[in-house]
Structures are given as C-alpha cells and as structure tokens.
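A single protein chain has been omitted from the complex, and every remaining protein chain is retained in its original position.
On to subunit A.
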Amino acid sequence: MAQLDLRKKLSVLADAAKYDASCSSSGTGKRNSIGGKGIGSTEGMGICHAYTPDGRCVSLLKILLTNFCIYDCAYCINRVSSNVQRARFSVQEVVDLTLNFYRRNYIEGLFLSSGIIQSGDYTMEQLVLVAKSLRLDHDFRGYIHLKLIPEADPRLVEEAGLYADRLSANIEVPREEALTRLAPQKDLAVIKKAMGQVRLKVEAAKPQKKDRIKPPKFAPGGQSTQLIVGADGAPDTEILDRSASLYGGYGLRRVYYSAFSPIPDSSAALPLSKPPLMREHRLYQADWLMRFYGFSAPEIGEATTGGMLDLAVDPKLAWALNRRELFPVNVNTADREALLRVPGLGVKSVDRMISVRRYRTLRLEDVARLCRGIDKVRPFITALDWTPGGLTDAVDLRARLTPTVEPVQMSLF
C-alpha cells in the first residue's frame, strides 16, 4: 500500500474516532509548565477550543493510532469486516501532531484510542509509548486520555495510569446479550475487570496520612466509559441502571451516552436511521439528576413509559408531574433536598436562594432573578407573594409546560 500522506492519515484516523462521545479534558489536578523544559498546563476544568457543527466541543486531539482492527463489532466502523480506508500513525507522528497543535493553542491535549492490532498487549503498548514519549521526552504537561484495551496485561494498564490523566474502557452496548451478538469478541467481564483494576489503582495512589512518601499519581482524572444508545433495544431505565451500577462500582467520573449514529459501510445487524439525539439528551439530564440531585435510577424510572424517558419534557419535570403530592414547596422554608427537586431549579439557583433568604423573604420576582426561567418553576413553589393555587394539580399542567412548537433545528444561514 502506498504511504498515505500525513494529512490524509489525520483525516482517516480522526474520522474513525469521532463516534466516541467523550471529549472532556476535565477532572485532573492543576499543573503548569513553569520551571519545566516543555509546555502544558491543566486547570482542573477543561477548555473547549472549538465547536463543530454537531454542537460538540473540540478539547482534545481525538484520534486513533490505527483503524485496523482484528475485531468485528457491528456498531464500529473499524470492524475487520468493514471496507473503510485504513491508516496507521507512527508513535512519532502522533507525538508531533499533538505538540504542534498544542503550541498553537488548538487543544488541551491528546485523546488516543486504537483499533486492536496483533494483540491487546501490543496495541496497549503502542498507546503507552505515545504517552510516555510526550511526558518523558518532551516534558508535556497537558492532558492525556488513553483508551484502555481491556484484555491487555494489567502491568500495561498500570503503566498507562502513570502517564495518562484519564483512562477509559467503553462498554458500548448496554445489554450484555446484545454485546455478545454485536461484538462477539468483546467480553463485558473483561472490560469490567479492567475498570475494577483502575479503581483499585486509583485508590491505592491516594496518599494516606501514614504515607511518608506520596505514591505516584495514577490517572488523576479518573476513568470514564461510553454507552451507545439505540443500537440494541435496551430501554432508558436499563441504561440508567447500568450507569448507576458503573458509577457505584468503579467510581467513574462520567458515563457518556452516544446516540447510535449511522456509520458509512454499516453492518446489517444495526438500524439505519438518524441518531436519536433527543433521547441522548434526556439520558444526560437523567444522569445529571443521579450525580448531582440525589435521584436514584429507580426514582427516575417511575416517570417513564415502557422504560423510556419522556422526550417532550425533561426527566425532572416528568418526575415532578408524577409526584404532585410533594408540591408546592415553600422557597422560604424548604430544605435544600426539597428545593433541588423543583423542576427548573438547578444546584446553583438553589444555593443562591438559600443564601439570599437569610436576608430577604423571597418573592416570585426574586426567584425569577435567581433561576433560568420561572415558567417551569411557578406551579411547584410558594413564595411570599405567590401560591400556585390549583395550578399544581391542574390536569393540563403537563401540556402547559410542554413547548407547543416542537423546537426546530435553527439554521445558521
């Protein structure tokens, strides 16, 4: 095969990586390049350097080392049976691209994944080599996210954690049965074991009081995973249960949901349709409720139909409409937990309200200034000059709070 020029390779290997939803460069500690020989810094919160027309941010150079793969996962464009064009970067090429992009302030760092070539061990070794070269040869202090090849030797996973800020292994298909069908060579148990190993290592690297010497940092940005939505028939409740189990079991920082999107050269095992973007959005909202609002997966499940989240209203509103006996909540006296359950009130709004009400008794107008939109909130609260009366229990409340015109994708031009 003729040697592909570097730009061509970049387009092939970035294209192949775009179905991975994780892009964030957050969660790691603070670093800078002062006193060093290289460049780079991290601030804890990642920076999105650009946004593509699909609304997603570009924070990292997200590419595959190669899209050759010996596996045949039906949902993956790189499966061995696909006829896509193949390419492979050398370790040096990835290192150079990363540094060149970073110096120009295009990116926060690198997110490197790969198709599996030769063996899991060999592939993982190549990924680790890139990270190692960036860190050791170039004193690079930016963000590095490496994809774990779950079946790789635990020693390689351990080495990866020394250089990377974040590690991730993708579950991809929420249903084990479907995974077996769609990804015959993948084994959920192996993926889970790898994640379990990362959690143990992360915990072991947390400095204890008794330690004289701090243990070396291990993946300070933690780990994440991705679930593809809409490829295997799993309903939302099942997906959320799986997430809850993953958050609890492996201390994941994030579970990403990726609406299954058609891929060129697709396999007969999968639906050919536009990706269910609204469903993906609702799942993120539900996930958010679990992580920051004290909702459990079964609670969110209460307001679903046939296991599916309501597409017309957000999951918190759906839940509240279902549990009207708990409302209205008095914004001047209710505790934080109760306020957090009011539709339309976010963590920030609630905390501000609690701080303001020490000095003022809140009127509806005050609440309006502290939250994003008062319409959704109004039926569920009482304030000094406001009570919703029968509104809370109105039969048509759901209709009133549902946008009458379906939001249409706005055109830019």
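Throughout what follows, a contact is a pair of C-beta atoms (placed from the backbone, for glycine too) under 8 Å apart; a residue touches a chain by one contact, two chains touch by 3 or more; residues count from 1.
The definition used in the following text is that contacts and distances are computed from a predicted model.
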{"item": "Undisplayed chain, where the name is taken from the UniProt record, one of \"Menaquinol oxidoreductase\", \"Glutamate transport system permease protein\", \"Type-4 uracil-DNA glycosylase\" or \"Succinate dehydrogenase/fumarate reductase iron-sulfur subunit\"", "value": "\"Type-4 uracil-DNA glycosylase\""}
{"item": "Touch with the omitted chain, as defined above, among A:11, A:92 or A:402", "value": "A:11"}
{"item": "From A:24, A:66 or A:82, residue that would touch the chain that is not displayed", "value": "A:82"}
{"item": "Listed residues A:91, A:277, A:312 or A:326, member touching the removed chain", "value": "A:277"}
{"item": "Chain not shown, touching residues in subunit A", "value": "6-7, 10-12, 14-15, 17-19, 32-41, 43, 47-58, 61-63, 70-72, 80-83, 97, 100-101, 103-106, 176, 180, 184-185, 187, 189, 192-193, 195-197, 199-200, 244-245, 247-251, 259, 261-268, 272-275, 277, 294, 296-297, 352, 355-356, 358-360, 362, 365-367, 369-370, 409-413"}
